[in-house]
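The structure under discussion is supplied below as C-alpha cells; questions concerning it will follow.
A single protein chain has been omitted from the complex, and every remaining protein chain is retained in its original position.
Chain lettering (A and B) follows the sequence in which the chains are written, and residue indices restart at 1 in each chain.
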Amino acid sequence: METFKYILQRVVIALIVVSGATFLLSLLIQLLPGDPAVMAVPNAMPERVELMRKDMGLDRGVLGFFWKWYTDMWQGNFGNQYSNNDTISVTVLLKRALPTTLLIILYVQIVGLLVSVPLGLISAYREGSRFDRYLQTTLFALSSIPSFALALILVLFMAVRFDWFPVLGYVSPTENFGEHLKGMVLPVLSLSVGITASYTRLLRTDVIATLKDDYIMMANSKGISKSRVLWRHVLRASSTTLLTSAALNMGGLVGGTIITEILFNLPGLGYQIAFAIASRQVISLMSFIAVTAAFYVFFNTMVDVIANIVDPRTKERRV
Amino acid sequence: MSNVLEVTGLSITFATPRGNLRAVNDATITLEQGESIGVVGESGSGKTVLSRAIMGLLPGTATRTGSIKYMGNEISELPEKELRELWGTGMAMIFQDPMTTLNPVRRIGTQLTESLTVRLKLSKKEAHEQAIELLRRVRIADPEGMMRKFPYQLSGGMRQRIMIAIAVSCKPELLFADEPTTALDVTVQAQVLELLSELRKEFNMAMILVTHDLGVVAGHTDKIAVMYAGDVVEMAPTRELFNNMKMPYTEALLKSIPRLDTPTGTRLPVIEGRLPDPTKNEPGCPFADRCPYVADKCRAEKPPLKDTGNGHLYRCWFPIGGEK
Partner (left out) sequence: MFKKFMKKPIGFKLASLWLFAVVFVSVTYDLFPYVQWDAISDFSQGDGPFKVPGHILGTSYDGMDMFTATMHGARMSTFVAVTSVFIGGGIGSLLGISAAYYRGTYDKVMSSIFNMILAIPNLVMSLALISVLANGNSNQPASDFRRVLVLTISLTIVIIPILGRIARASTLQWSSREFVLASKSIGTKNFEIIKRHIVPNVAPAILAIGFFAIGVVMIAEGSLSILGIGIPGGASWGSLLAIGRANLEYSPHEVYIPVACIGLTVISTNYFGDYIRANLDKRESKI
C-alpha cells in the first residue's frame, strides 16, 4: 500500500512535469513573431494557410492552441507536419523515427554497461595501482570529450581514410541485420565512449566505498572466493548507483543522439527534431520534444520507483 | 588435548602517514580445543587488531611478525587464497556491529546459505533445510519467514543472532567474536552471550571473545587476556584473575563496570588519562601515567611478562598483593 501510494505520487508528478514542460514550450513557440502556419510553408495559398491554422489550433488563442494539441495528443494524435504539397501525420513520423533512436540508445547502454562493469570492478579492487591510475586518467579524458568530436574523428579514420565502416546511412534491422549492425558501429561507438567512461568512474567510486563496508569483510570471512565476493556482494550493492545513472542517461541520450544522427545520417528522433526546427514546424517540434521529455521523465520516475522497491536500503532511509 | 591455536610473539605494525603504529606487541596466546578466551581492553588497546590478525583479515598496510599456528600448522605465511580455505570452515568471525555487517541488499536466506552451498557444497535444498535448522538453533521464531527478510527489517539483536548463525554454519573449530554485544541493548546482550556459550559447548568450538567489558567475559570464558596499548598485560584463568588480580590496569577496568550494589548517585570511577601515542616508542610502563601506584621504576623501564606459575601472567613491577 505504502509502495503503491508512492508510485502513484511519482506518476502524478511526472505527468505534471511533462505537461508543464510542453506548456512552457507552447508559450515559447507563440512568442514567435510571425505566423507558424506561414513559416511552415512560406509560399502556401491563403486558403491553405487558413486550413493549416485551423488544423494547428492557432485560431483558438494562446491557451486554446496548447489545449487542442494537448488533448489530441492524449488520443494519440500528435498533429501534422506540413510541406509544400504534403501533410504528414506526426504520429507516422514518430513511429518511423523512434525505433532508430531507441536502438541506438539501447546499443550504447549495452556497450556502456558491458565494458564499465568489469573495468570499474577491477579498477576499484586495485585502487591506487598503476593500472588504476592510468585507467582513471584515460577515462577522465574520454568522459570529457564531446561525442561529436569523437564522431568526426571516427568518420575521418574509420570511414574516410581506411574505409572500414563506411557511413552507409541507416539500414533497418529487419531488412538486413548484419548491415544494420555494421552501420551502427561508428555512431554507437562515438556515443558510448564518453558514457562508458563515466559509468566506469561512477562504479569504481561506489565499489571502493562498498569494499570498505563491514559486510564485505564479513563476506570475506566466510571463506568464499574473492571473485564471488566481488560479483555477488560488492556489485550487487553498488549496482544501484550505476543503474540509476544509466536510466537517467536515457533522456539525455535522446538529446545526445541528435548530433550523432545528423553526422551519420540516421533517420531518428534527433534527426526529426533538427528538421522540424530548420523548417519551422511548430506542431511536430512540440510533439517530438514532448516525447523526449516524457521519455526522460519516465526513466527518472522509473528509477526512483524501482530503486525504492528493489534496494532495501532506500526503505531503511525512508523509515 | 590438542591446541587449536598457538600464537607466539605476534606483533602488528601499521604504516601510517604519522609513522609506524604499533598495534600489537609480542602477543602469545594458546587455545585448546573447545576452550574460550576473553581479550579485554579499552578501545585502541589492539584487541580487535589482534583477533583480525590471527584470522588474516588485516589490510595491506599492516606488517605482521611472529608465528600463528592453527591446528599445528603455521598459517601466518599462507597466501590469502589458502587462508580463505580456512575461513568459515576452520575459523569464523562474528563482527561488532550487526547493523553494518549484513549485506543490506541480499536476503537473510541467501546470506545464510551462501557458506553452506559454496563451502560445504550442499545442494540448495539441503542448505535451505540446514539454514532453517540453524535459525531455529539461534532461537529465531519464524525461520521460514526469516529466510525471505532483508536486514533492514530486523532489530539489532535479531541481526546478531543471524550473524552468529552464519558464523557457526560451517561448524568452525575456532570462533572469533569481536565485541559481539557492544552494539546491542543491555537486555539483549545477556541472551546473545548465553547463546554463544551454548553453541560453543555444543559444537565444541574454541572461542576468542573480544570485548572492552570485563563483565561480559566473566561468565563466559575459561581464561582472560587483558590488553593495554598493544601489550598483553595480564593473562590468567578467569577465576584466578578475578580472585587474584595483579595488574593495576585490570583493577581499574573492573572498577569502571557499573554494579548493581553500588548506591545510586555514586560516580562511576573512570580510568583517568589516555592511551599513550602508539606511534612513539617511549621507555617505561605504558600505563605509568595513569596508574595510581606508579613509582619511579615504572617510568624508567618497561616491566617484563612475569609468570606466577599457575598460568597467571602479568606485566608489572609492583603487582597488587605483591609478588608471590
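Heads up, the rule we're going with is that a residue touches a chain if its C-beta (ideal position, glycine included) is under 8 Å from a C-beta of that chain, and two chains touch if they have at least 3 such contacts.
Here the structure is a predicted model, which means the values were calculated and not measured.
Undergrad: Using the touch definition from the header, name the shown chains in contact with the chain that isn't displayed.
TA: Touch partners of the hidden chain, whole complex considered, are A.
Undergrad: Which residue among A:3, A:87, A:144 or A:265 touches the omitted chain?
TA: Once the missing chain is taken into account, the touching residue is A:144.
Undergrad: From the list A:8, A:24 or A:114, pick the residue that touches the absent chain.
TA: A:24
Undergrad: Touching the left-out chain: which of A:52, A:266 or A:289?
TA: A:289
Undergrad: Of the residues listed, A:39, A:102 or A:122, which one is in contact with the missing chain?
TA: Missing-chain contact among the listed residues: A:39.
Undergrad: Considering the whole complex rather than only what is displayed, give the residues of chain A touching the chain that is not shown.
TA: On the chain A side, contact with the omitted chain comes from 16-18, 20-21, 24-25, 28-29, 31-34, 38-39, 42, 137, 140-141, 143-146, 148-149, 152-153, 155-156, 160, 251-252, 254-256, 258-259, 262-263, 273-274, 277-278, 280, 285, 289, 292-293, 296-297.
Simple rule for what comes next: only the chains that are shown with their structure count from here on.
Undergrad: Roughly how far is chain A from chain B, centre to centre by C-alpha average, rounded to an integer in Å?
TA: Averaging C-alpha atoms per chain gives centres 53 Å apart.
Undergrad: Please name which positions on chain B make contact with chain A in the complex.
TA: Where chain B meets chain A, its residues are 55, 57, 80, 84-89, 92-93, 95, 97, 100-106, 114-115, 118-119, 150-153, 163, 166, 170.
Undergrad: Quick check on the complex: what are the chain A residues that touch chain B?
TA: The contact residues of chain A facing chain B are 213-215, 217-226, 228, 232-233, 236-237, 240, 311-313, 315-316, 319.
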